[in-house]
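With one protein chain withheld, the remaining protein chains of the complex are depicted in position.
Naming follows writing order (A, B and C), and every chain is counted from residue 1.
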Amino acid sequence: MSEQSPRSPLDSRPSRRGLFKFRALAVGAFSVASLLAACGGAGSSATSTTGAATQTSTGPLTGEVKFLNLTDWIGPHTVEDFQSKNPGATITQIAEDMTSSSGPAAVVIQNPSAYDMVFLDASGLGQLTAAGQVQPYDTAAMPNYSAILPVFQKAFPQGVPLDTGQIGIAYRKDKVSEKIATWKDFWSVVPKYPGKTILIDYDRDVIGNALIMLGYSANSTNTDEINKAKDAVLAIKPAVQAFKVLDIAKSLVDGSAYMTMGYDFETAAAMEKNPNIAWVAPPEGLVAYVEGWVAVKGTQHMDIAQSFTDFQHSPDQYKSFVDTMGVPNVQGLKQPPIMDPVPQAQFLQYLGPEATQAVADAWTQIKS
Amino acid sequence: MTDSSSAGAARQRAGRTLRWPLAAPTLIVWATLFAVPVALLILFSFGRIDPSTYKVSFGWTFSNYSKLLEPVYASMLVRSLLIAVASAFICLLVGFPTAYFISRCQGRLQQLLLLAVIIPFWVSFIVRTYAWVSLLRNGGPVEALLRGLHIGSGALDILYTPGSVMVGMVVNYLPLMILPLFVALERVDPSLEFAAADLGTPPRRVLTRVVLPLSVPGVVAGVVLVAIPAAGEYVVPAILGGGKTSMFGNVIFDQFTKTGNYPFGAALAVVFIAFLMLALVLARVAIGSREDVV
Amino acid sequence: MGRIRLSFGLITVVVLASLYLPIVFVFINAFNADEELLGWGGFSTSAFSKVLSDARLRHAFLTSFTIAISATVVSLVVAVTAGLWARRAGKIGRAALGFSVYSRLVLPEVVLAVGVFGLLRKMDLPLGQPAIVAGHVVFLSALATVVVQARLRTMNETLEQAAADLGATPLRAFRRVTLPQLMPALLAGGLLVLTFSLDDLLLSQFLAGSNAETVPMLLLGLIRFKITPEANAIGALMMLITVTILVLAVAVVGLRSGVLSAITGSNQTEGDQE
Partner (left out) sequence: MNDSKCAISLREVNRTFDDFVAVRDLSLNIADGEFFSLIGPSGCGKTTTLRMLAGLDSPTSGSIEVHGKDMVGVPPYRRPINTVFQNYALFPHLTVGENVAFGLRERKTERREMARRVGEILELVHLPGKEKRRPRELSGGQQQRVALARALVLKPEVLLLDEPLGALDLKLRRSMQGLMKEIQREVGITFVYVTHDQEEAFSMSSRIGIMNRGILEQVDTPQAVYRRPASAFVADFVGASNHVTVEVLSVAGTRYRVAAPTIGTVDCDGVDGIASGSTAAMVVRPELISIVDSGTGASLSGTIRDVSYNGPTVDYLVETGLGTFAIKTDGQRLASIDSSVGITWPASACWLVPMPSELSANETSEEATSA
């Protein structure tokens, strides 16, 4: 993919979403490899399954693939382009409500025959794998799979990763006089500015960072630790303005919020609009994620799913996806970096049924 | 035995034979899609969920209910009810004068005003609600307006608070308050107001002594129509609550779609139904022997 | 009463303003060239052209209308049969009908949604358009029943008796006498059901499974991330469609006798003003 020289923001045509245009995180393969290795776990079993996928016939693709996906979380023309190339194939997207880590996987587990593909993060993938509902991709038969950095391939076994990111602290230097360098700082400063903090509306991101603040692992399966993290979040909740999914950084730009627990890529884009915004990757750690596409066990259209997934990773489609969303990508596209991935990032993994339920309960209480 | 009486008897017979076929659609809909689901919810609420397969196993555990007693849920319950009741009350407060004014307008103007109240109902609920995010945010139009009217100064700071949830509820549900009030108020004979004034009652007291008591059925209908959907509202708290002012509806919804904990969601729903029945009994008492609400 | 009337009039103006403020805002932003909607970026119709050329949205429109029209037809059938039943039923039947209507009307949508969802899942019945229609019918047929009954109550039963007297079978009497008289109520009730169904989110969300996506579902998915001119354009388009239907209905059955009385549940007729 390196011969596709990246277009610079300046000579580009205006994109659909100005805020995110041409924002892609160049991922240093080295650092990510090391940090994923540090987290251990999820990546290790990946390689053995790839070859075992069912080899499908090479005839014309026919049928409908039901794809549970975040609304528009895809290359802007990918579905159209794919369908015009494969007139017999239909991709039907179903709006996914991804405001809890276990939700989308739970929806699929409860009704697996209704879906062919689903967009999940590594934790959801683990959950679906544990339930035995993952149909592995035959990555050997997907030419574009090789463009994905091996660390991410390993971190997203049996599925195909799409994007990555980390959740740190973003704040307005001109509005917050205190210095914020760690999660502890964040937790102590938030109550001083009531109603000026926005947290992410995603359970594992918030609880994970709270766990790190308390000195635990973001992937802790210890119910006591999870509950302590819940209490920590509840303690600052009265000062929290909102839990939001996206558009978080916009509030920093217009000043309606001073502090956020935010996504790196969104914050980076916001920093260009307002130089007073500062990004902090706390040294004790921060939550990070890999997410991508997973085929559901028993799908009748694995051939389409596989072909479609590979199509999304074809250079043109993938680039337009990254350009549109502005998210850090898993292909390591050489584009102006937003911010460096940090070695202390802790990638979220599946916690097992009990701890997952504990997190879900904790989150329900936090949101109630 | 005249022709008409035999035709009448035939009609009577036809009426009787038609009775059950005519009743069937309603009863089938009610039984299969209302009674059975509600019964199932009750059944679910005593069950357990397997956290890895999300399969419900029935049993007789009360753990789903005892969980509700935890402070966070208890306060969520209380907050839901408070927001619903407060929204209904505010709706009543602004809806009553509006309905009264419209009911005392004549002819074409009255029809236009009524239509004006109804039309917003025909506009996407979600989009309308979302518009309030932009309207209420700091530096937004509402803040500017209030500052222009010298009502407030500084930042509005209302977005993503129970206050903004209530704004959304009130504005979205106002027509549901105004319409039954209008119907009730239109039935209040203006000559009763004249009579009261004639008997020495100043205008404000005419409202409280005559008009208000006579429109009680409309008031109760309006409060019921606003408070119940408001308590179970999902969209407004989700959009305007900033994800932290969850109400009954959101938590029930989340149990089914996000955490997959059907039994707990079902228990919440059952408790909700219980509250509802209590409220309706109270409403019934409030109306007393007066005519039916709906 | 002068001062009170004036202040009530002022409140009415404020109420109407607050009802229309968001709608005006939606329309303005549908034409806003600023994709971020941070301010006014100039006039643009690109949101509309984008929306109109979006295949997924077109499909959602189609789905929404298919569901809404089916739900309307079924609800009206249920409502008319219920209304006719009420005329013939005894005390117990009437009470049963009243309870079935009342209970369906007051049950919060989210409870109904999870209940029907739980049932369908338990019975391994498929989710999708028929499930959504079923879900909508539970609530909306109750609403339509109220409208139809209000009309039936003001209708003169002797007309049907006269028809029977003149030799019409019950079915023909219904078709030639009752149905024409019910028309305004059917139109008004149908209108209510149609728009409620088009605008419904919760039931649709629960009962769609992977087989149906309605416009409100798509909208909610869209604005979860950010509100765009396109989302506003969709809202504006939906409003234009539904208000057009409303205006047509008003033109057909008249405002007061038909639509308003149906919506307000009152049975006042055109003549009772004077």
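One rule holds for everything that comes next: a contact is a pair of C-beta atoms (placed from the backbone, for glycine too) under 8 Å apart; a residue touches a chain by one contact, two chains touch by 3 or more.
Bear in mind that the values here come from a model prediction, so they are computed numbers and not experimental data.
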item: Touch partners, limited to displayed chains, of the chain removed from view; value: B
item: Contact with the hidden chain (one of B:93, B:112, B:195 or B:277); value: B:195
item: Selected from B:210, B:239, B:267 or B:283 as touching the chain missing from the view; value: B:210
item: Residues of subunit B (touch criterion as defined above) contacting the omitted chain; value: 189, 191-192, 194-203, 205, 209-210, 213-214, 216
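Here is the rule we go by: only the chains that are shown with their structure count from here on.
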item: Of B-C and A-C, whichever chain pair has more C-beta contact pairs; value: B-C
item: Computed distance of Cα centres, subunit C from subunit B, in Å; value: 16
item: Contacts with two or more other chains, residues of subunit B listed in rising order; value: 257
item: Sequence positions of subunit A contacting 2 or more other chains; value: 97, 99, 110, 254
item: Subunit B-facing residues of subunit A, complex; value: 97, 99-100, 102-103, 106-107, 109-110, 130-131, 195, 201, 234, 237, 240-244, 254-256, 353-354, 356-357, 360-361, 363-365, 367-368
item: Subunit C contact footprint on subunit B (complex, rising order); value: 3-4, 7-8, 10-11, 14-16, 18-19, 21-27, 29-30, 33-34, 36-38, 40-41, 44, 94-95, 97-98, 100-102, 104, 106-107, 111, 113-135, 141, 171, 174-175, 178-180, 182-183, 186-187, 193, 197, 203-204, 206-207, 224, 228-229, 231-232, 234-235, 239, 248-249, 252-253, 256-257, 262, 265-266, 269, 272-273, 276, 280, 294
item: Contact set on subunit C toward subunit A in their complex; value: 35-36, 38, 55-56, 121, 127, 208-211, 213, 217-218, 220-222, 224-227
